[in-house]
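Removed from the display is one protein chain of the complex; every other protein chain stays in position.
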Amino acid sequence: MSANGRYLRIAAGLVVIAALIAIPANFNRYGLFILSQWAVMTIAAMGLNLTLGYAGQVSLAQGAFVGVGAYASAILTTHGWPLPAALGVSILTSFIIGWLLGYPALRVQHHYLAFVTLAFSTLAFLVFRNESWLTGGIYGISNIPRPHIFGFATNKPLPFYYLCLGSLAIVSLAVWWLIRSPWGRAFMSLRENPLRAQSLGVDTRRYTLMAFAIGSALGGVAGGLYAPLTQYIDPVPFNLSLSLDLLMMVIVGGSGFFFGPFLGAMIAVLLPEWLRFTQGYYLMLYAIAVIVLLIWSPTGILGILDRFLANRRTKTASALRAVAKSRLETVQ
Amino acid sequence: MASLLDLLVAGLATGAIYALVAVGFTLLWQTSQTINFAQGEFVMLPAFLMLAAMHAGAPFWLAIVIGILLSMILLGLAFKMLLVDPMLRHGVLPLAIATMALAIGMKEAVKQFFSAEASPFPSIVPTNDISVFGHVISLQSLGVFVVAILAVMGLTALLNRTSLGHQMQAAAQNPTVARIIGVPVERMILLTFLINAVLVALASLLITPIYLAKFSSGEVLGQAAFIAAIVGGFNQVRGAIAGGLLIGVLDNLSAAYVSTQYRAAVPLIFLIVIILFRPQGLLGRSEERTV
Partner (left out) sequence: MSAVLEVTNIKKSFGGITAVSGVSFDVHEGEILGLIGPNGCGKSTLFNCILGQLTPTTGEVRLDGRTVTGMRPSELNRLGVSRTFQLLQVFPKLSVRENLILAGQEHQGSMTSRLFGRSDAGLTGAANQMIGFFKLEHLAGEQAGGLSYGQQKLLDAAMAFMGGPRLVLLDEPAGGVNPSMLADLKDRLVAINREKNATFVVIEHNMEFVMSLCSRVMVMAEGRVLAMGRPDEVRANPAVIDAYLGH
């Protein structure tokens, strides 16, 4: 029964991966741009899902880390660095800043933490806008090159899409590994009951800092890919709204579910495109859809699915228990 | 360069508006754990409601009345019944995120149904300058300050001096006990939402003549009010008032003495320091921290 379910899931996963590789081959430039954006935003949302969904630490600063990663990658690649090296710097920078942003979380939690990270997010935006010597100020950085990966040029939209998709695959595997490792369990213990976690030897301070640092580093990865995707960056996309959008992606998809960010980013990036026929009203419709969804299921779309499956499991389990009990009684 | 006095007056004027908005913000938090990320948009909207009424031919005073009434219906009643009530049992974070979505929706709605451009808005206080002891002072700033402070004082009197106010405070501080001693808690909570709607409408009326009516104008204002509320004390009305005035003055002084580029950074850094070292705010009581 469960083995069948497992094969079914693996098969479904393979079909989705094949579709993601094969179908966009015929897409036009714009379609590929949107899909690449989906992959990039999914990576950023996965980072936030780790910090918020698994470790339970509210952050309204994920957009700022996308910005940090994007600027690091843009500055270095326009100075001739290869993208992988620039990406390394993006990751390292956002990891360190994320680590530092974790310190307030050791003192305050919940809405206070949300406010601190919100303030940080706006401060980062001010730095992007004002430190022109580094970031180009409001004029931004243009002509960001797309990389050669193993000798393949990714100038064209399709190869670059594959680069984004490949990065998403690597990040997904790494995050999957992480949340199934003892670290993932420790992160969840921070979310569920930090006091109990401490009394079981979990070093809550270090794990909290790591949850922030790793989540932020994934924001940096997303930023590092965002820069060559758009080939031009200025401060505007990295303002507070991006952080709020990413937060909405995580919550709408299903916070604390592995596939939540994939769905959430899909809805945030693709839904507006599908709603284009409604012309200017699409963002309004999106906002209404989010509110209605949250009223219905605060744990997002995957929360609905999870409740459905849990109900079914409980029913099966109680049926099995009833059978076992009746057997025991006949034996006695 | 503007004199210190000018800066102080201008700072107190914007600060008084921040205080109005921040007081509403803390009221919603106290009575129903609502962190309203759309509070800035709540200030943006009434000006457009009033403009719409004027476009329809209403005189300015009538447009103000219509604006306040519509604001009470939309931002008070409808907001509570359609969004907060069904979300409340889900907890603080999902509700806060729903208000973020609401903020997006409101901005887009105004952009679509009204205009993406900034519209001028008439002032209810005189806009000329007067001279006091040889200093030229903007009468508009002074007027805004006086009106806002009167409104805040009126509200404080309502909360502290009247039996209705005491019932509201009881409903906010301990709904269970309040219910037992016969306070109609639900009605009191609704009342705070209506009060918030009036406060934001008033703030809208005061600030829009200065910064023009624009769909995106709530962003900056919302954040300032938000900072004011936390800095002053998230759970105290007088904290929000003090926070509002403080942030208003700080904002104006840092624009003059720090740098215009980083003026916005000063209140933010102040916010971070306050949260880390005095999370209950300057005047707030410390809340029980649940682990």
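A and B label the chains in the order they appear, each numbered from 1.
Heads up, the rule we're going with is that contacts are C-beta pairs under 8 Å (C-beta built on N, C-alpha and C of every residue); 3 or more make two chains touch, one makes a residue touch a chain.
What you are looking at is a predicted structure, and each value in this text was computed from that prediction instead of being measured.
Q: The chain left out here touches which displayed chains?
A: Within the full complex, the chain not displayed touches A.
Q: For the full complex, which residue in A:R6, A:K156, A:R206 or A:K315 touches the chain that was left out?
A: Answer from the full complex: A:R206 touches the omitted chain.
Q: Thinking of the whole complex, not just what is shown, which of A:R9, A:R29, A:R180 or A:K315 touches the missing chain?
A: A:R180
Q: For the chain left out of this view, which of A:L92, A:L134 or A:A317 touches it?
A: A:A317
Q: Please identify, in ascending order, the residues of chain A that touch the omitted chain?
A: Considering the whole complex, chain A reaches the absent chain at 178, 180-183, 185-186, 188-189, 192-193, 195-204, 206, 256, 314, 317, 321, 324.
By definition in this document, only the chains that are shown with their structure count from here on.
Q: Which whole number of Å gives the spacing of the CA centres of chain A and chain B?
A: 33
Q: Considering only the defined contacts, which chain B positions touch chain A in the complex?
A: For chain B paired with chain A, touching residues are 35, 37, 83, 86-87, 90-94, 96-98, 100-102, 104-105, 108-109, 111-112, 219, 223, 226-227, 230, 261-262, 264-265, 268-269, 271-272, 275-276, 279, 289, 291.
Q: For the complex, which residues does chain A have touching chain B?
A: Chain A residues touching chain B: 58, 104, 107-112, 114-116, 119-120, 122-123, 126, 129-130, 194-195, 240, 244, 247-248, 251, 280-281, 283-284, 286-288, 290-291, 294-295, 298.
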